[in-house]
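With one protein chain held back, the other chains of the complex are shown just where they sit.
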Amino acid sequence: MSKLRYGIVGGGEGSFIGVVHRNALALSGQFELVCACFSRDSGKNQRTAASVGLDAARVYDSFAEMAAAEAARSDKPDFMVVTTRNDWHFEACKAFLETGFHVMCEKPLATNTADALELKRIAKANDLLLAVSYTYSGHVMAMDARNRIRRGEIGDILMVMGEYPQDWLLDMADGKDHGIATWRIDPKIAGGSNCIGDIGTHIEHTVSFMTGLKIVKLCAVLDKVGEGTELDNNAAVLLKFDNGATGCYWCSQVAAGYDNALKVRIFGTNGAVEFDQEASNYLKVVKKSGPVEIHSRGRGYVTAAAAAYAVIPAGHPEGYHNAFANLYLSFAEAVKDKQNGTLKPLCEYDFATVDNGIEGVRFIEACLQSASAGGAWVDL
Amino acid sequence: MSKLRYGIVGGGEGSFIGVVHRNALALSGQFELVCACFSRDSGKNQRTAASVGLDAARVYDSFAEMAAAEAARSDKPDFMVVTTRNDWHFEACKAFLETGFHVMCEKPLATNTADALELKRIAKANDLLLAVSYTYSGHVMAMDARNRIRRGEIGDILMVMGEYPQDWLLDMADGKDHGIATWRIDPKIAGGSNCIGDIGTHIEHTVSFMTGLKIVKLCAVLDKVGEGTELDNNAAVLLKFDNGATGCYWCSQVAAGYDNALKVRIFGTNGAVEFDQEASNYLKVVKKSGPVEIHSRGRGYVTAAAAAYAVIPAGHPEGYHNAFANLYLSFAEAVKDKQNGTLKPLCEYDFATVDNGIEGVRFIEACLQSASAGGAWVDL
Amino acid sequence: MSKLRYGIVGGGEGSFIGVVHRNALALSGQFELVCACFSRDSGKNQRTAASVGLDAARVYDSFAEMAAAEAARSDKPDFMVVTTRNDWHFEACKAFLETGFHVMCEKPLATNTADALELKRIAKANDLLLAVSYTYSGHVMAMDARNRIRRGEIGDILMVMGEYPQDWLLDMADGKDHGIATWRIDPKIAGGSNCIGDIGTHIEHTVSFMTGLKIVKLCAVLDKVGEGTELDNNAAVLLKFDNGATGCYWCSQVAAGYDNALKVRIFGTNGAVEFDQEASNYLKVVKKSGPVEIHSRGRGYVTAAAAAYAVIPAGHPEGYHNAFANLYLSFAEAVKDKQNGTLKPLCEYDFATVDNGIEGVRFIEACLQSASAGGAWVDL
Partner (left out) sequence: MSKLRYGIVGGGEGSFIGVVHRNALALSGQFELVCACFSRDSGKNQRTAASVGLDAARVYDSFAEMAAAEAARSDKPDFMVVTTRNDWHFEACKAFLETGFHVMCEKPLATNTADALELKRIAKANDLLLAVSYTYSGHVMAMDARNRIRRGEIGDILMVMGEYPQDWLLDMADGKDHGIATWRIDPKIAGGSNCIGDIGTHIEHTVSFMTGLKIVKLCAVLDKVGEGTELDNNAAVLLKFDNGATGCYWCSQVAAGYDNALKVRIFGTNGAVEFDQEASNYLKVVKKSGPVEIHSRGRGYVTAAAAAYAVIPAGHPEGYHNAFANLYLSFAEAVKDKQNGTLKPLCEYDFATVDNGIEGVRFIEACLQSASAGGAWVDL
């Protein structure tokens, strides 16, 4: 089986998430980087290319240039990866879709619903795959949770509790600086939201991924803790889903003692599952009237479709990079199926689709709309 | 130091919470039971009296009779304990207050705010103490949390997350019976709320106890899971406090896998505390930028005023009965101070006052009002 | 059902374990204290008697006097409780057994095997019950572990890992004082061992209680950490059991960060159980190839014979006092059965018998013998 070829935008010196994508793709052993625009800064771009051993001829100073040049090659990449700042996602995806490339884009897909819908239209018009890299649904045990819920193990879903506390902005609420992460709190770059947009959206997707439920209305309280804070850094949201279930989401960047604690608890009439990304090799499973069970990735009882992603045995922790690798493996399967004309319905793959990306953008907008109306209920 | 004498209403054969009060009072070694109305059922009443070794002459078939008879004695009790069903709290407290007794009443103090305020008026008119037995604030480490917050350790409070999931009604949502606990879901006995009234109110009080914050407005979603369910068994509430902090409370009796998991997390500008009553001998403490610390009851670093209640060393678990005993020890201190004319401001004691009880009833009413208005925001 | 009457030796002002016994007996609501020798110090003895409301006529300044006087009464106690320092256990038990009383004695039963065997002889000669209060086997979930092992759930036992770390002597290893607990490290009072005798013996009993296995040989390393330390404060022991299983026990009083962390793990051919007394309301249960299950006291799946001791629902923590109360409830059942001529085989009760007490003393002696021979293997 030969490797898939990909190009990437982002991941230059000093960047975070683009490097994670590149390293995760390498970790999987299934992909080959063939072209890149690591940075708009030409020097930085070339230095990164040299450090990763990429042919300078296929290093570009803009994604537009890269799209045009690569589209003309016979050995062009199988797909493109977009890991820029949020406000460039739309233009980058558009450029690649219009030149014939499948795309994996960092979340959020766009900074507003109109743009997200436009990307969907373009992808469809060009018959291409557009995926969004919501990391946490790439964990084996998040997939296991989905599989268990899909096959009815916990019955009908009653409530969903999601939380995602961090505390890295607590210092900034005191007026201290946080370096490169600062763009997240700049309205000009991040868009209308910081906390909901950066991490609340991960709760939304993880729940959507596991349950398939659609949000029908929500009510949100957004806080801007600290003097001079322009965007939300703490938020609580009540939700109603299309099956009548209730939800309660909390995300925060000013919750002392928490690193990156995405936790989702799904309760049903016959049991519950609980996933904590900081302990992502385990899944808490409860069958009604039974004890709490701690399921471990790699064990024989893990659902087969999830277990298929595990590359090391139980008790050997797979981490953040492995989750990313899994997203790409799922996406690669779809890309190959597409190339072979055997694409299955997208819900049978494990990556987030353009529709998931649109839902994510809508969720952010609805939270902002509710909050600006004093916590009024907003229909989705 | 001689023991304080007390009388009790409730705790007959087959009852739960009245027996817990009696056993906790015995555990402390500081109290003597001198009169009782264990049950309105005379046979049950006498059998319980015999089993606990109480003089039959001071066993009564109604609290009214008990109040009248005991008030006339020279060796009358120092205080009365009311552990009846919710709908009798008002009449029982009234009867004892009007005949000159200090009272410790189970929560909720009354089934509506008007009654709660009337009890406050009567207590004041008779110069008597009226306390409410919110169990969980009796834990040493809940007191330690309060002490740390009061002395400013976590700075200004930013957010409060409270939750209290159980799952004992999950079967009942399927139409199965749960024996004596069933009155909680009967509107005629429990009042307008089941879940918020029974357990949500513990979140409200624990937070109030620790932080001193007042709720200024809230928005609640109450669910009635299961066919034929008349009262709420799952609820989520967003709150705003008088200092601008936000809160999010969730309580449930249909959350598979949870026993009685009251957990309160208080976040401030300089740190956080987290109390979990199922692990009540520990308190999670975070100082900004520092690691999570697991504080253990009985250790030298526990705040002195809380440590004073600990009766066994660290690592020897104190449980539910010890928490009740602590509430009574604090109440006893106030009763003795009152008897000696040295009563301090009530906030210097560690039991819940009539004002806390009124707040609890108001909280329940506000949640019901919000929910019946489709989750509208309600001012308190 | 009327209360059983008991007398107690120990528990005067400033003492620890005697007060725990008295409070635990009160907590259960099933026992009445009728006579006592709280302290050899007459003033202290009388003050304690006054504080607990005990008739001064039945307060004695020596256990010998108490045994003689009480034996002559028609309303004499049903049993006696011995909670003195270790070096008086033998004489006190002897005095009560020879005057016709059943006895519950604190562990260790005696300071040497010869004395322990002599107590067994006297008890048998007088047809009386002699029990030893190993606290931790009184926890509901320790009993549940035993029941599961007895009915074969984990198959044949392969290995046993036991540990009991504390750190209260770490300061003393630096030359600091620890008040009343100091007698434990004084060879004249504690006997030949501190750590093994005080806490190692709890590992030994908890394992014996759960598994029924007999130790056939062991090899022990005893450490005396700190200048001037006369007795062991850290110990590691390898063991072989009569069924061929292996064991490894570790106890310490100088293990920074540990309060009182008795933990016992029993591994078999078909599964495992794990009991941690600091989280004594839970039991970790594993069935081969299945997930780790967290069993919670009070749930329907708890073995019936253990569940019978639970007095409050799941999630309402029972603590150290409840464990003591359970031991006394089991002992009380045997005392009543004995009084009624219906005594069952002792293995059908849940308290530790004189034989368990003897095994405990032998274990201590064997550890000392091994250590003094440089860690040689010693047969039991």
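By letter and in written order, the chains are A, B and C; residue numbering begins at 1 in each of them.
Keep in mind that, in the parts below, contacts are C-beta pairs under 8 Å (C-beta built on N, C-alpha and C of every residue); 3 or more make two chains touch, one makes a residue touch a chain.
Since the structure is predicted, the reported quantities are computational estimates derived from the model, not experimental observations.
A.B. asks: Given that one chain is not shown, which residue among C:Val225, C:Ala308, C:Leu343 or C:Leu380 touches it?
C.D. replies: Among C:Val225, C:Ala308, C:Leu343 or C:Leu380, only C:Val225 touches the chain that is not shown.
A.B. asks: For the chain that's not shown, point to the residue among A:Asn322, A:Asn356 or A:Ser370 touching it.
C.D. replies: Considering the complete complex, A:Asn322 is the one touching the chain left out.
A.B. asks: With the missing chain put back, one of C:Leu119, C:Val254, C:Ala279 or C:Leu327 would touch it. Which one?
C.D. replies: The missing chain is touched by C:Val254.
A.B. asks: Could you tell which one of C:Arg73, C:Lys214, C:Lys288 or C:Lys344 touches the chain left off the display?
C.D. replies: Answer from the full complex: C:Lys288 touches the omitted chain.
A.B. asks: Quick one: which of C:Leu117, C:Leu238 or C:Leu343 touches the chain that's been left out?
C.D. replies: Residue touching the absent chain, from the options given: C:Leu238.
A.B. asks: If the missing chain were put back, which residues of chain B would it touch?
C.D. replies: With respect to the unshown chain, the touching residues of chain B are 285, 289-296, 299-301.
A.B. asks: For chain A, which positions touch the chain that isn't shown here?
C.D. replies: The list for chain A reads 1-3, 16, 19-20, 22-24, 26-29, 32, 50-53, 166, 168, 258-261, 277-281, 296, 298-299, 311-322.
A.B. asks: Spell out the interface residues on chain C facing the chain that's missing from view.
C.D. replies: Touch with the absent chain occurs at residues 154, 158-159, 161, 163, 167, 170-171, 173-174, 219, 221, 223, 225, 234, 236, 238, 240, 246, 248, 250, 252, 254-257, 265, 267-272, 274, 284, 286-289, 292, 374-375, 377.
Following the convention adopted for this analysis, only the chains that are shown with their structure count from here on.
A.B. asks: Look at both sides of the chain A and chain B contact and report whether the same residue positions are involved, with over half shared, or different ones.
C.D. replies: same
A.B. asks: Compute the distance, rounded to whole Å, between the mean C-alpha positions of chain B and chain C.
C.D. replies: Computed from C-alpha means, the inter-chain centre distance equals 34 Å.
A.B. asks: Distance from the CA centroid of chain A to that of chain C, rounded to the nearest Å?
C.D. replies: Averaging C-alpha atoms per chain gives centres 55 Å apart.
A.B. asks: Could you put a whole-Å number on the gap between the CA centroids of chain A and chain B?
C.D. replies: From the centre of chain A to the centre of chain B is 43 Å.
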